[in-house]
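Here the complex is missing one protein chain, while the rest keep their positions.
A and B are the chain letters, set down in written order, and residue numbers restart from 1 in every chain.
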Amino acid sequence: MPHMTLDRTDLPSLAQELAGQGKRLVLPVREGQELFYREGADPAQLDLSTIPKNSIKEFLFPKCEKILEYEYTGNDVVIEDVATDARPTVIFCARPCDAASLPVVEPLWNWDYKDKFFNERREQTLLVTYACRTAPDEACFCVSLGLSPSSDEGSDVMLYPIDESTVAVRLASPKGQELEGVFAKFKKGEIAEEALDGFAKEGEQSLAHRKRLDKVKDWLEEHFEDPLWEDKAFRCIGCGTCTFLCPTCHCFDIQDESVFDGGSRLKNWDGCQFSLFTLHTSGHNPRDTQSKRYRQRILHKYAIYPEKFGKVLCTGCGRCVAHCPVNLSLYDVVATAQERAEKGE
Amino acid sequence: MNESPQSETKTGEAGQRKADSSWEPRIVAFICNWCTYTGADLAGTSRMKYPPYVRVIKIPCTGRFDPLFMIKAFERGADGVLVSGCHPGDCHYTAGNYNARRKYTVFKSLLETLGMDMDRIWFSWISASEGGKWVETIRKFTEVIREKGPFQEYREMIDGG
Partner (left out) sequence: MADRTDGIREIARKWLTDGTVEAVVGWEQGTYKGKGAPVLIRKAEDADRLLFNERCTNNLMTYLKRDPVSKMEKVGIVAKGCDIKSLIGLLQESQVEREKVKVLAVTCTGVEKDDGTVPVKCQACDVNTPTFYDEIVGEKVASNPDPEARSKDLERLDAMTPAERYRFWREELDKCIRCYACRQACPLCICSRCIAEKNQPQWVETSPHPRGNFSWNLIRAYHLAGRCVECEACETACPVNIPLMLLNRAMARTVKGAFDYEAGKDPEIQPPLRTFNLDDDNSFIL
């Protein structure tokens, strides 16, 4: 079945058209030397030269949000629910690794509690994904997680930059298919399904050097006390960069901010790499060294989460590798685990 | 009724207070126990009158003053902050005010760099016998703040925070 194509230069107008009146529009733009997904950015500034530094996580799970308000009245506390600020949103030209993070975290936000804050935003978000012709950054390793630079996991619409001036469109979900009319307005031509296969292969080839990580989970479960942890984690300085830039990391802290007669309860991003993360009120800290905390991060992502939810808590976007101030490469650590597993060590 | 900034956030009446004609300046004064506080006390026992919008917080010495106190005051809705202590050379703890003076210089510069309105932050040396100076300073400061109105830059962060 053929797919429609459109002119690359029409992408900003397409974004505008999809956002229509009043929808929140998120797209990647340049700020200095890097790209960031920004809400309300000017579509004319759309920049697709590489993967943005931030992920799309903040648009579904903000760094700080109020979840309720409370007021003391005599001996009672009155609690008031807070409506989420969820509204119709278009995330335009997300990367496949970002889109794929949503199906990964959805089970978490709907596990023992249905998180309305995430769900309402997810439901009102249209995800238009811009496939990578080749891996945009040397840190990328999506193929190691069974994904690819043109994966449609989690996406509503796929855009494939098949050449410098042409973008092919594939409506990948029912939500996407409803918008056929909107995309048709920009139709330039058509392209056969097979051409997209070629595109996908080119993308995968660019990451052919990345290892499959199928043996990592078992290795992790058997090597809790391995000296690898102390060795690899030495350089970690316990900053939250990897955690906060990661599209799948989701830990949060609840903070009450009060003044005398009442206040608000907030939900803020938190990270397991902070030294206080597991500090008990007794003063005991079960993860009192960085190597223990780092081990936990890898275990959670590659063993515990898959055990619980059937998916690895990682989409290989590479941000943790690219932006770690001390070049502690998560890929390097899990690839080492894979190698050792393959050698029977 | 306690009109805390938080209640503004709660009831969503963010812009209300700014336009409210019943707004009065809220000044927080961090004053040292041995000089300025005693001076303020003298003003009181002498029955000197001055605008009632200042909230006094007593610290043992201006050397104890931490700029974080000022930030907290602004976060809680202060429109102006005064820090006052013994004259140089008269510090009850010998040199606390000299250390404070250096802190002020650095912190003042930081606030200027951040674009804060420096007219809302006053430093003074008021001795235990200067009840008159205390009254004058508060009177003048209250007028300045009244003129300027609520501290918008911080209100914005309290309401939107």
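Rule of thumb we're sticking to: contacts are C-beta pairs under 8 Å (C-beta built on N, C-alpha and C of every residue); 3 or more make two chains touch, one makes a residue touch a chain.
Fair warning: this is a prediction, and the values are worked out from it, not measured in the lab.
Just one of A:Met1, A:Ala83 or A:Leu276 touches the chain that is missing; which is it?
Residue touching the chain left out of view: A:Leu276.
Just name the one of A:Asp10, A:Asp47, A:Glu120 or A:Asp253 that touches the chain not displayed here.
Residue touching the chain left out of view: A:Asp253.
Mind listing the chain B residues that contact the chain we can't see here?
67-68, 71-72, 75, 88, 95, 98-99, 101-110, 112-118, 122-125, 137, 153-154, 156-158, 160-161
Across the whole complex, list the residues on chain A that are touched by the chain not included here.
31-34, 53-54, 63-64, 138-139, 230, 234-235, 237-241, 243-245, 253, 255, 257, 266, 268-269, 271, 274, 276, 289-290, 321-323, 325-329, 331-332
Here is the rule we use: only the chains that are shown with their structure count from here on.
On a C-alpha centroid basis, what's the spacing between chain A and chain B, in Å?
It comes to 45 Å between the two C-alpha centres.
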